[in-house]
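I'd like to ask you about the structure that follows.
Heads up, one of the protein chains got dropped from this complex, but the rest are sitting where they should.
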């Protein structure tokens, strides 16, 4: 993830915290020329994501701060483990601390949950993917966090892939008509996914030039049967993958993955992952 | 919360979802002049927050959309309850749906969790407050959501109140020196809170012109004793309140509130609240 | 194309023209309450693109202006044909004229050239597509203009599809290795195109899970042979299309299309199309 | 041209190309620590403009990139000539390539066309100037490119000079009234140009305090006569120049310049100049 | 002054005042549906400038507010005079009050001072003009205020006119060389002013194609002589004006104007004008 993508987010977060007057407590108490060292430390086991953007809060606030990172994004850390060392003006360390931790804790929380789900389905061939159910303004960063946790990314927005949903099908007058219209409109490098609600719709979709079928809110039994049919299509030479979708949670993921679907898409990864507890020790 | 505060967030979220090409699926399939009705519906019990910003996603995308809200921020809703009715061009309904739900689900998740904690401590006099552990870029909206859930707000940034923490005390050379420096520096309308780590520090703080004492990671016993001493100071005419802080979770809040502290501050409300499930039914 | 996408461009163009002092000539000479009518008129035959963004220059400058459009984006117009009628404060008409015409003339120029190329290859099955060789800041608008001219869109950026070029292949150590690495990294909805420089590379590509092969700077003979092989792969059930690329100009397009390739990608459409002459008659 | 002026354009162009996910192909295939060298090379004869902004795409994307420019803005280059050498992380070279070339090719295209026109009129005293018919968002850069090609600049916007056009004259009730109103309104450092449509209007203008007369769509004969009258006024001590305007193209410029006019203003330079072909060789 | 120019300033001022939490006092006390009327009233005699931008603070905050202006920019008002009537939600009236008054009071202060100076020199032919010594971010608005007070505008920035100062002359190697270089570089619609420090420099300047001579820090005697020489040049047919400059204050303006100079430029108008006292009566 290039700095051009995450820096505006970190800068805005710092500005939001500084307000108009800056850190009045630190400016009142801490001499401008006092230097200090600090460590960013994990307070719980987890997977790190957003380390470089997180610690950039310090250097954006004061370029005199020096940072040495001890791990990389995607690494597992244990409670108590040092993640990075920060040294420089004490004011910068105290003032930028919260912004750093908010970025790092939020993204690492997502990576940690993702990793847990990925591990839970490791005995299957299923991949875990995110959705567009992300926090406003943070989509690119949160999708990066999902990758750090071993997950993969669904589309990044409304524009980079076609996803035909139930309402589209109704308006188009059927699955075939919807796929035709979508393929005609979109460029040759835009992949197409279609949501199907039952096995009959699936069968129709498998006759069409689609890249992915989303099995929305299927029962486990139906998922098993749908996966079988998708694999059969693949055996016939069709390039097609199946995606289970609809309210999947960390505790239901393993059973769904065991049905043989190719992908589990989970909004939960980005909209409900709790923060990973990280702290700054001076 | 005035529109000037939340509109940039909603607008950025829409832009993030539209990308460069907009909703390619909907533009391909849905006629521009087709109109439709839809309902924003709760899929789980909860407390609503961010309804006006959420539904504004539709009207920002297309001013021809009309919205009738059925509840207000702060209202409890039951699973299945209609929250708002949306009517207008079908394209707008389909395209702005996800942005609306992301804003509304995220903020209502915070309100719902807050309300649960507030209810859990309702038999005490304690108030539940948030922290600066918020999602980057969303502080004002998330703090609004906490209020919708019956909570109250801690400071909004580093600039609108003094909060003297352990490191400040060490650098200043003690509690009294730190309070003196802070009061000298800050304006007459800047309140002052100080973090104390034990009862001795508390006693020193209670001799100083402070507005709030933060009891950081105190045991339940120490919280009880500290609360007693703060009340005693209040009985002597001092305007002072006590705040319990440090890793408080929804399941530990009631016990802490029962110690007699005035405030419980919980980062959990904003950094780990799961999304409230809301959906758009067309 | 939604207003959220084009409005910032038009607004910035107006601001760029107004500078700090606004239209000093018009403000000096034209009474604020004088109203007038005007017509946006084509001065040459062409295809219209960007009409709504163009005329929005008037209404953004002064919401009292009323606009009636006489054609739609994608329509052919003849020299002298009225495109839109503008009525309202004369100051707004005079001040926003240039911004309107710059937007409209630039985009219609692209649509006009695209239409000419599309017509020139109409006897073949080839589609004409754009590239990322667009004017800085105008990609979404220019790609819209290509569609108005009957063309289709290549990817919108570096992020919405995989395009493996010669340097990627060298670094990866071959076509197969490059495709493997790309597929592993990217999400399941990211299509993949690979550039091949000769027929041997093409044959290797046709054994891999790629969506598009770019035939870069192939001779006409090689294009014919390559197209044959791609069609043969398609007959075997592979979903694959061929794209001719490399310095294609309006006068060379027909011969290239006649080789049987599926797509012609032309940077020329967006980086070298001359303006369509449009004017405002008051 | 100072960096403060062009950097936002280059930064926006990079962001537009990177989208939300960045260069997925390069990130998938190219190791982060692989370094490489590359050369920006001209593929056709031309005049360079925008070299520093163009190559800044690389250093903005990754400050570790080093650039050595081999020519300066305004220099003529031959097909095959090296324009700059770029060395650094291979990812940056591949990712920022298109942004660099789009900026450089667009501006050099304008400089090249301008130079051709300037050369074509070199035997006359006429100067070649641009207009406000520029691409939205790029006015300052395109006007710089015109200077690189040996041309000069007309006004930069509606605010930095008075330009009284036919509609202004009609509304004011005549040339004299229009000039009076304009001079009264504007500051003492705002120059004044007036458009005249025939020789009678020219004669009236030459009695007024105007700096430039625009001879709009005059025939060659009328241009000759008008130029004679303007020179006569200059001989009488008036500081006045004549500008031929209206649909001048590269192939008609020489004949117009030969009429003796002082300036040729050509929208063509900025709205219809084809791209100069430049490439990156790794 | 078009809304596109002033609205960003007013919007930024409102945002600056609202901070993250908005008007906590008003939101706490005033019911959302309470409506009220208020009057913007002058508390001192003066000249109004910025009325439309000022009252727009109310409507930007809440479009339900209605405003009726009782005077126009440039009008003189007496202490106690009603300037505008505001009606609508009481919250909006209380919250946007300060932003409105800050904009209106600042700009009207400039207009008032300018008018006083213009009146003081009314018996002479001298015009009063501003400088670039303006408040950061407010140049266009402050220069509008100067016009409201009867003054005229010097250049708006470094780019819209040439102003050769003493250091430029030294570097160029003399007045003639500096004027030559400037004229060669700049477009045909860029006026040229040159600063001269004594009568000899003036004489040299009067032989050159300059539009304005700035008489910098001349004594009254020298101003008189310089004005005489400039008028003589004008009598010879040269289009030239003289500008007195350098620390001119309201109390020294009349004597300077009496020397016969054409223009008095005064930084004081924009950098030191006291606020005009305006208030909101509910």
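Residue numbering begins at 1 within each chain, and the chains themselves are lettered A, B, C, D and E in the order written.
The working rule: contacts are C-beta pairs under 8 Å (C-beta built on N, C-alpha and C of every residue); 3 or more make two chains touch, one makes a residue touch a chain.
Just so you know, these numbers come straight off a predicted model, no measurement behind them.
A.B. asks: Kindly name the visible chains that come into contact with the excluded chain.
C.D. replies: For the complete complex, the undisplayed chain touches A, B, C, D, E.
A.B. asks: Decide which residue listed in E:160, E:211, E:243 or E:262 touches the omitted chain of the complex.
C.D. replies: Of the listed residues, the one touching the omitted chain is E:160.
A.B. asks: Looking at E:137, E:209 or E:237, which residue reaches the missing chain?
C.D. replies: Residue touching the absent chain, from the options given: E:137.
A.B. asks: Could you tell which one of E:87, E:176 or E:272 touches the chain left off the display?
C.D. replies: In the full complex, the listed residue that touches the missing chain is E:272.
A.B. asks: On subunit E, what residues meet the omitted chain?
C.D. replies: Counting over the whole complex, subunit E touches the hidden chain at residues 9-10, 12-13, 16-31, 34, 90, 94-95, 98-99, 101-103, 105-106, 109, 132-139, 156-165, 167-168, 171-172, 178, 181-182, 184-186, 190, 247, 267-268, 271-272, 274-275, 277, 282.
A.B. asks: Residue by residue, what part of subunit C touches the chain that was omitted?
C.D. replies: These residues touch the chain not displayed: 16, 19-20.
A.B. asks: For subunit D, which positions touch the chain that isn't shown here?
C.D. replies: 1-2, 4-5, 139-140, 143, 153, 156-157, 160
One rule holds in what follows: only the chains that are shown with their structure count from here on.
A.B. asks: Check every other chain and keep only those touching both subunit B and subunit E; list them.
C.D. replies: Common neighbours, subunit B/subunit E: A, C, D.
A.B. asks: Suppose every chain is reduced to the average of its Cα atoms; which one is closest to the average of all protein Cα atoms?
C.D. replies: Chain closest to the assembly's C-alpha mean: C.
A.B. asks: Going by the average position of its CA atoms, which chain sits the greatest distance from subunit B?
C.D. replies: D
A.B. asks: Could you state the distance in Å from the CA-based centre of subunit C to that of subunit E?
C.D. replies: Each chain's C-alpha centroid was found; their separation is 45 Å.
A.B. asks: Using CA atom averages as chain centres, what separation in Å is found between subunit A and subunit C?
C.D. replies: Taking the average C-alpha coordinate of subunit A and of subunit C, the gap between them is 32 Å.
A.B. asks: Could you state the distance in Å from the CA-based centre of subunit B to that of subunit D?
C.D. replies: Their C-alpha centroids are separated by 52 Å.
A.B. asks: Touching two or more other chains, which residues of subunit A qualify?
C.D. replies: Correct list: 16, 19-20, 139, 153, 156-157, 159-161, 163, 186, 190.
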